[in-house]
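Removed: one protein chain of the complex. Kept in place: all other protein chains.
Read from first to last, the chains carry the letters A and B; within each, the first residue is number 1.
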Amino acid sequence: MSTARTRTLLFLAPGLGWLALFMLVPVGIVIADSFFQRGVYGGVVYTFTFENFARAFDPLYAGVLLTSAKIAGLATLAAVLIGYPAAYAIARGPKRRQPLLLFLVMLPFWSNYLIRTYAWIVLLNREGLLNQGLRVLGYEGEPINMLYTDATVVVGLVYNYLPFVILAIYASLSRLSGDLWEVSSDLGASPFDTFRRVILPLSLPGIAAGAVFVFVLSIGNFVTPDLLGGGRVQMVGNLIYDQFLSARDWPFGSALSFLLIGIMMALLFAQALVVSRSQGEHHG
Amino acid sequence: MAQITRALAGTALLTLAFGGPAAAQSLVISNWDGYMPEDLLDRFTEATGIEAELSVHATNEEIMGRLVAGGGQGFDVVFVSSPFAEALHALGLTAELNHDLIPNAANLYAEAQNLEYDPGNTFSMPYAWGTTGLCYRADLVDEAPTSWDDLLDPPESLAGEVTMLSTDRWLMAAGLLALGYSVNDTDPAHIDEARDLLISATDTLLAFDDTTFYSRLVSGEASLAHAWDGWCNYGTAEDPNILFVVPEEGSDLWVDTMVIMASSENQEAAHAFLDFVLDADNHRWVAENILYKVPNEAAMAGLDPALVEAFPNLGMTPAELLAMEQLRDLGEAQRDYTRAVTEIMAAQ
Partner (left out) sequence: MADATAPPAPARRRRPVGLRVLRGHLWLVYGFLYVPIAVLVLLSFNRAGLPTAWGGFSVHWYGELAANTAIQRAALNTLIVAVSSTLIASLLGTLLALAVERRQRRSGLLDAVLFAPMIIPDIILAIALLSFFTLMRVTLGLHTIVIAHVVFNIAFVCAVVRTRLKHFDYAIVEASIDLGAGEFTTFRRVTLPAIFPGVLAAALLAFTLSVDEFIIAFFTAGAGQSSTTLPMQIFSMIRFGVTPEINALATIVMLVSFTVLFTAQRMNRGVIGADA
């Protein structure tokens, strides 16, 4: 017994040690820094203050947080609305073809994130393919600015994270027993009723997992707003980046990071609730 | 298990071999991408026998962040704009320059040896200098722009075809100059005023762009860009319809400098590099390649007149440049500028 125990500890120690030293301690430093003052040219002056948090709730920065939440929320909504029917179509397709269909969904994810984002710059550019296509179709007005708007950023986020949503929802749909689809309609329920009363509730954990995933990755995103926002879309990730590079205000950047971590933890907690609720309803 | 052990040992070796602190023989020089002739470092090695490698940064802010974070470790020579050089100096990160090792400093214009941010070039050597203004496609605008107002409040026909610099100092300068204030103004009321003006200007903006505006002008995606003089020349080189103008309200004089990091273990080699650049022929080669003015009298004297004809802003004299206002570091007030810029970006 005690050797097994020793072995468990031996197995745990290196990995946990790594995470403790290179994740928990650094995040701890960030949290600590958020209560200190900045140096004139960067760095941290170790004088205690709440000022960074007071600033974070200043309408300006709170507004950036809200914009980020709005953009992340829209991306989440769009990804779920587009991803759900796609996952549903795969789950209801022939069993034999499902792995291939799923593989095709996941394939783009294995290419570089920057490249996937860059592809949209090429497409949406003012002189880009979409505008050229419009011109071919007879559109004669000024080329349309499709880049550098909130909407472009949302499109970029959906594009990058849609595969995960489909995968998460598919995972929960594929777990439903095949009979379930039949039984309900045999009992006289319309397809819509079957969907609304049986399938949808049962796939809720998948939706929650996918949605939280997109939201969390979107709200802290830096690359997409930076490249597709053309400097005109400011999200909290960019704000944190700016504090560390251009503003030379590490403590304030740390405070913003601390808030972002708080928001995420609240969301994950909510998601865990959804999952445990739905498990409670159907299994307990 | 043996395999895993071997793999781990291999990894450790790899990491040590490639990841450890750079060996001391080779100079690490950080410059903006494309801001020196591609063969300059090879020429330097050929002339002095000193190996040098180039590291690129996209913005002053980026390299500042890196230098402040790491105490300058790993870098020997860094190219930054004058206010940033001033800040690095205030942080104690720059080395005191030994002029005995840089005899070519005598090639600099007298004006360039006594600039406000570093009189006597004690911690920085000027590499290129110029001003900021408007870069436009003469064939796409109805009327040539002449004023900062043309940038901030362009005619209807230019809506969505204008880009502006997003870097704190230059973005704010556009607003401050349009209002008749100093580019180094620290009065919070003036900063707020400039901010509001710039926010209203974002309505007609295509994008903030510090790096690719000239290619947008060439492709026709943009018609008017807030630009540094030398970088506008990149556009002119591809399309002669692209012209540069200094707005009538005036503008700033910026100086891009070379500084040696105090932490550098290759002080002598670093000095040799500065001296190499300031050599008349080498610095002329720089000017011809990057199409920016260099503050080197001997180099500019040898500049091909055809270039000045093709790119008129290369012909601006030191006296004309000195008539502009010199950019200075703002110290504490930098925070107000950063905040104002964040507000501009966040206000959509």
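Convention: a residue touches a chain if its C-beta (ideal position, glycine included) is under 8 Å from a C-beta of that chain, and two chains touch if they have at least 3 such contacts.
Please read all numbers here as calculations on a predicted model, not as lab measurements.
Enquirer: Give the residue, chosen from B:Glu53, B:Glu248 or B:Asp304, that touches the chain omitted from the document.
Expert: Here the residue in touch with the unshown chain is B:Glu53.
Enquirer: Thinking of the whole complex, not just what is shown, which of A:Leu12, A:Ala54, A:Ile144 or A:Leu273 touches the missing chain?
Expert: A:Leu12
Enquirer: Kindly state which of the options A:Leu60, A:Leu77 or A:Ile121 is in contact with the chain not pictured.
Expert: Considering all chains, including the one not shown, the answer is A:Ile121.
Enquirer: If I consider the whole complex, including the chain that's not displayed, which of A:Ala54, A:Leu104 or A:Ile144 touches that chain?
Expert: Touching the chain that is not displayed is residue A:Leu104.
Enquirer: Looking at the whole complex, which of B:Phe75, B:Tyr109 or B:Trp228 touches the chain that is not displayed?
Expert: B:Phe75
Enquirer: Counting contacts across the full complex, list the positions on chain A that touch the omitted chain.
Expert: Within chain A, the residues touching the omitted chain are 3-4, 7-9, 11-12, 14-16, 18-20, 22-27, 29-30, 33, 82-83, 85-86, 88-90, 92-93, 99, 101-108, 110-116, 118-123, 125, 127-129, 132, 159, 162-163, 166-167, 185-186, 188-191, 194, 213, 216-217, 219-223, 227, 237, 240-241, 244, 250, 253-254, 257, 260-261, 264, 268.
Enquirer: For chain B, enumerate the residues touching the unshown chain of the complex.
Expert: 1, 4, 7-8, 10-11, 14-16, 18-22, 28, 30, 33-34, 53-56, 58, 66, 69-71, 73-75, 211-212, 215, 219
The working rule: only the chains that are shown with their structure count from here on.
Enquirer: If you average the CA atoms of chain A and of chain B, how far apart do the two points sit, in angstrom?
Expert: 36
Enquirer: Write out the stretch or stretches of chain A touching chain B in their complex.
Expert: Its residues touching chain B are 38, 40-43, 60-61, 63-64, 67, 125-127, 142-143, 145, 147-148, 150, 230-234, 239, 242, 244-249.
Enquirer: Show which residues of chain B lie in contact with chain A when the two form their complex.
Expert: Per the touch definition, chain B meets chain A at residues 59, 61-62, 64-65, 68-69, 87, 90-91, 160, 166-168, 202, 205-209, 219-221, 331-332, 334-335, 338-339, 341-343, 345-346, 348.
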